[in-house]
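Left out: one protein chain. Kept in place: all the others.
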Amino acid sequence: MSNGFLTISYLIGSSSFIIGLRMLSHPETARKGNLYAAIGMTLAIFATIFLYKDASGVGLNNYLWIFGGLLVGTVVGTIAAKRVQMTAMPQMVSLFNGMGGACAGIISVVEFNHMMHQGLVLGDHVGQSIIILLGLVIGVISFAGSMVAFGKLNGNINDRTIPMGQIINVALLIAIVVIVYMMIWGGAGESLFYILLAVSAIYGVLFVMPIGGADMPVVISLLNSFTGVAAALGGFLYDNNVMLTGGILVGSAGTVLTVLMCKAMNRSLLNVVIGSFGGAKEGSAAGPGGGSYKEIALTDAAVLMLYSKKVIIVPGYGLAVAQAQHICHELEKVLDENGVDVKYAIHPVAGRMPGHMNVLLAEADVSYDRLADMEDINPEFAHTDVVLVLGANDVVNPAAKTDPASPIYGMPILDVEDAKHVIVNKRSMKPGYAGIENDLFYRPKTSMLFGDAKDALTKLVAEIKSMA
Amino acid sequence: MSNGFLTISYLIGSSSFIIGLRMLSHPETARKGNLYAAIGMTLAIFATIFLYKDASGVGLNNYLWIFGGLLVGTVVGTIAAKRVQMTAMPQMVSLFNGMGGACAGIISVVEFNHMMHQGLVLGDHVGQSIIILLGLVIGVISFAGSMVAFGKLNGNINDRTIPMGQIINVALLIAIVVIVYMMIWGGAGESLFYILLAVSAIYGVLFVMPIGGADMPVVISLLNSFTGVAAALGGFLYDNNVMLTGGILVGSAGTVLTVLMCKAMNRSLLNVVIGSFGGAKEGSAAGPGGGSYKEIALTDAAVLMLYSKKVIIVPGYGLAVAQAQHICHELEKVLDENGVDVKYAIHPVAGRMPGHMNVLLAEADVSYDRLADMEDINPEFAHTDVVLVLGANDVVNPAAKTDPASPIYGMPILDVEDAKHVIVNKRSMKPGYAGIENDLFYRPKTSMLFGDAKDALTKLVAEIKSMA
Amino acid sequence: MEQILVYITENVNFVFLLILMIILGFEVISKVPAVLHTPLMSGANAIHGVVIIGAIIVMGQAAPDDYLAIGLGFVAVILGTLNVVGGFVVTDRMLEMFKKKKK
Amino acid sequence: MEQILVYITENVNFVFLLILMIILGFEVISKVPAVLHTPLMSGANAIHGVVIIGAIIVMGQAAPDDYLAIGLGFVAVILGTLNVVGGFVVTDRMLEMFKKKKK
Amino acid sequence: MILGVLKENHFQRVAIVPSTFKKLKALQVDLQVESGAGDASSYPDNQYTEVGATIATRDKVLTTSDIVVSLAPLNDTDLGKMKSGALYISMLAPFQDETVVPGLAKYPIHAVSMDMIPRTTLAQSMDVLSSMASLSGYKAVLRAADLYQNMFPMMTTAAGTIPPTKVLILGAGVAGLQAIATAKRLGAVVEAFDTRAAAREEVKSLGASFVEVPGAVDDKGAGGYAVEQSAEYLTKQRALVQEKAIKSNIIIAAAQVRGRKAPILITEETINQMRPGSVIVDLAASTGGNCAYTENNACITQNGVTILGNSDLADQVSSIASTLFGNNVVNFLQMFVKEGQINYDMGNEIMKSALISKPA
Partner (left out) sequence: MILGVLKENHFQRVAIVPSTFKKLKALQVDLQVESGAGDASSYPDNQYTEVGATIATRDKVLTTSDIVVSLAPLNDTDLGKMKSGALYISMLAPFQDETVVPGLAKYPIHAVSMDMIPRTTLAQSMDVLSSMASLSGYKAVLRAADLYQNMFPMMTTAAGTIPPTKVLILGAGVAGLQAIATAKRLGAVVEAFDTRAAAREEVKSLGASFVEVPGAVDDKGAGGYAVEQSAEYLTKQRALVQEKAIKSNIIIAAAQVRGRKAPILITEETINQMRPGSVIVDLAASTGGNCAYTENNACITQNGVTILGNSDLADQVSSIASTLFGNNVVNFLQMFVKEGQINYDMGNEIMKSALISKPA
């Protein structure tokens, strides 16, 4: 009876995970998806507590401890999650992931002890043994790796390359396999258990240690899918479908996600698995003043603009060179249709002839009403969410205001920096007509979207349309 | 041992169904998806024949019969499927669906007899009984309904409304439920079995009978998902995972598909289930000469154009009214990018002033090279796949060539009818400037794509982009 | 009600499979262009021909002297095969128009 | 090899479940905008917190005098809860930017 | 059969251009051209001889041609010299001048007035009113742009932003529509006004805005024909047009009513309120003009507003205008000439309307 309800609860739980993850893949539904998954999880947990019966029909004990643990975890978890800075989110995820891994590891420890107490020989229970040991290994690797990732992101641990790191890693992996084999088939028994634990922990640490901060999210995602597998192993162990399905789901989705993240960063997963990344940080390079610029992914630019209230486009000579006026107009239209207020800020000397931008935009049938002169638009930047600079350079160069030594010092410019975000599209870091470096590109609010304006806009529009 | 392989075969089979169906949803991959599913199916069938063992480990007998049946079915099925006219495909699908339903029904009959032979009482085996009876009911409804659908599409059976059809249908449904209840819990036993079969068959016939030919595909899709459920019940019966998963997959996907088809026709599924549609045929209406025009769905127009070698666009006044020149240019570009040869055929009097179309298309930056004069383009229509007539009417009116009584008789027109397909976009069936009916719209090669040109093109372009 | 719960408890995995399969069915056919409605229907039609496996089992388990079962089973196998083979072949023919690769 | 086949035979439905779930995992995350990578990871992270159910079972089945099991189980429950609760809350916070509805 | 083309006295155009001769040959019609006929429109004699036409004196052309084509009406001397039974094709405007038809009756010739061809879809390829009006509309904007001391398009430059020019088009017939298109091309902000019900959609189909007077009686039920509007509405309408006129920099006036005097749409008062430097091109000048101050074939300045009155601006794009006129004539002949014979088919709507005089 009660198990029927438990099963139904688990079913609901599993379904909620699937649906939740599905919804998390779309900006519009993501938040609800998270909520659904959380509700399903709560249901599964409480159903377990109250309805779970083992094979002989006996329910659970130690309610006090269970609720105590739940309470402590909930309070601490909520506070930690609420308090954390927006910028510190990734390390928080890493930390929580580690907790999950540790939890899986502990379960393996308890179950292993249980087997030993019952005097069972591992070799007689190959399936169960493999599951327990694998659960330990994966859980511990995930825990140890996550802690290191947390430390690195938090700045407590520095990147360091370990001499011969790859060889050591491979050796550790082999050691793990050998120990497991010996424990089960070699009759080595109990004694090696804690060594296995230790070796796994060391592997987890060394695996993550050499990896650079920029690649950390990929690693966390990978460890995340590891923990998923560990949870699934728990499902096998207890013949528990919600653990199995939830764990496998995360294992598989997490792997896909890891691959996607790699792709977004232009790396291969192989790179990640053999632990050889780190080194030169891409996506961030040194500027003239020793500063560095950051790139923005197309999808991020798309979401940023789609969810803005107000976007100002700053066209420049590059837009004309790319002949991207038509697709630019399309961007304007699709944003406008999605309730974004879009304007063009026309600098008096943008382009290569007086009125160049007007000619260009008129050709694409951009309404005159959307074009704003510099004096009129400059005060508007302050309440603008995103400024999209399309192939303009000199006309947004802050040196004109700040650097008396600059040859353009004194020229009025478009104050794009007053906006919340500045996205600059151009093909490279080369200067414009005046031949001078532009500090704007290295400012914290600025992200670069490299590429020919026509190409970049075409992709951007496609991306926005796929979301809207 | 052998069962391990069987299970693996089933796993591969199930996965191939999922993946096959997935691939069938995209034009590019559809054919391969079908092939994959077929391979998986073959594997599952042969694995069953050679590896299946019942609970007591006994394999199958009667190989001769089995292979005989397979051979007959394969030969007949292949020939029938290869011979059928392209236009007769839907009834063929319906026929094959009926075969599947009948197969499921027969299995239920055999298994029921089996139970009776063993002297089992239905009430003692509720689960099994429900499954068998439900399998019978659904299988038979699907069979009977499919046969009627086949007959109607083939022209053997005419549409007819049955007086009080709905009430009778509801009564039959209630009767089915009552009979099943009585057989299992009422102790009515064996005697009612064939009555149940008969009632189900009658329901199947009456369910489909009143439905109009245009709605038949929806009905077939629904019956299709019924058969899926029947197959899944077989899976329950034999504890056979490939039947279960395959059947459920079709049951669920078929339901979604039915809903999608309804949506594409602007109807609700409820309409279908209570068997109340039929009546006025939408999507086909009487023309001046008693002829009828047909509409084309956006997606079909999109696929047709995307997979064409050559498309000619015929712009008219309607394009100007809709101010759809920019999106029209975009259509041209996206087709061009996908290797379609696109031209514009400009009729000398298209629009409302000399050169109207030129002004319009120049504004959207359509290259002069793509514009062709009437005399130059008329011979080209013969080797054109699709002509898209955008808000033009008089300039493509064949009456100018064929009807000496017409006020425009003698005016040269664009010979769009020489092309393989003609898609006409306008808002209604109203005439153009000259105020005369246009027979082109009722010709067999022509399909109408109703709507404001800007709206229609916007959707069309989105659709094509999503496919390309 | 109780019976159902018992059934569920006894066949947990089966029920899970069922639900997951339903979800998968929905997932898989999320966005299909209307031109593919008919081929997709036809492909799905071929897939439910998997019911033939039931027919084969029925057939294969029939006692050699149970002529009714053998006869019915034989018919069932033929019908099932028709469903499968005819279904896949018809689908393939429908999809011929998508043969040529573009881009 | 043989053991594996035996295992598969014994746990057909489990294996089916597993494979289907893997396919579903792939299906579900087919096209995600890069901005959602991190929230999605975080959400998935919270979901694998389902391992807490194992911890609860361990805890609940421990004999009242098996202090080691109780102690470890208690820690495991706390850690699992942290994973679940923290994971969902953090994800929710990340998703705050998508709050306002558009269109 | 010989077709003769005369040198125009008042026009720069020529009735048939060399390239059109090919189509005439197919009809078995030969071409004979008065010397120097095409000079003003850049078709020197040698271009005619190159395609096989003969150059002749005016007398020769008049006396020996079976068909004589001239844009402007011929004087009596010329008409008297024509062969008996010959066909005379011209733009005679019998609608505007009722002495034309009696005058022609004196001569034993057939006279076709191209401007009398009906405005139907079928006859559009012979419709000289359309082809000339279209060119006039184009040229009107170019003349206005040339007379105007500002730039048309909006330009944001380092020396300040140049606002776009506001152009108002009155009368959205063929000329008005082409004027809209041309002004839009040049980057102006264009508004147009017309009383025809269909004009609103036609104007919008060119991307310009239509001067909408709120409170119009809905004419949906009237099948596209204009319905009688209230007096109050007409007053509002007039006021609104004046208001728009005052605000605009350029006005192209092309409102005409066939066979009647052109409506006065811009009053003296309005002009006196317009900004100095504004330009009005009045294409309705020959029928009195849409503007109170308009003088036909003159360019005057009033209150700093330049007013150009000219109904025949097509003549200023003489080369293309000649080509189109010639094509119209040839398209007409193609319908009625078979193997060198003219078929005066009075059952045909087009011939019936266009043939305004026959030998008695």
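A few comments on the model shown:
By letter and in written order, the chains are A, B, C, D and E; residue numbering begins at 1 in each of them.
To be clear about the criterion, a contact is a pair of C-beta atoms (placed from the backbone, for glycine too) under 8 Å apart; a residue touches a chain by one contact, two chains touch by 3 or more.
Values in this document were obtained by computation on a predicted structure and should not be read as measured data.
Looking at the complex as a whole, the chain kept out of the display touches A, B, E. The chain omitted from view is touched by exactly one of E:Ile55, E:Ala72 or E:Met151, namely E:Met151. The hidden chain makes contact, of the residues A:Val229, A:Cys262, A:Leu304 or A:Ala320, with A:Ala320. Seen across the whole complex, the unshown chain contacts chain E at 12, 41-44, 124-125, 127, 130-131, 134-135, 138, 142-143, 145-146, 148-151, 153, 155, 157-160, 162, 182, 185-187, 275-277, 304, 316-321, 323-325, 327-328, 331. On the side of chain B, the interface with the absent chain consists of residues 346-350, 354-355, 357-359, 362, 365, 368, 371, 373, using the contact rule stated above. Mapped onto chain A, the footprint of the missing chain covers residues 317, 320-321, 323, 348-349, 351-356, 359-360, 362-363, 394, 400, 407-411, 433-434.
As a convention for this text, only the chains that are shown with their structure count from here on.
The minimal number of chain-to-chain contact steps leading from chain B to chain C is 1. Remark: among chain pairs A-D and A-E, A-D carries the greater number of C-beta contacts. Chain B and chain D have Cα centroids lying 40 Å from one another. With centres set at the average Cα position, the gap from chain D to chain E is 80 Å. Shared contact sites, meaning residues of chain E that touch two or more other chains, fall at 207. Residues of chain C found to touch two or more other chains are 13-14, 16-17, 20-21, 23-24, 27-28. Touching chain pairs in this entry, ordered by label, are A-B, A-C, A-D, A-E, B-C, B-D, B-E, C-D.
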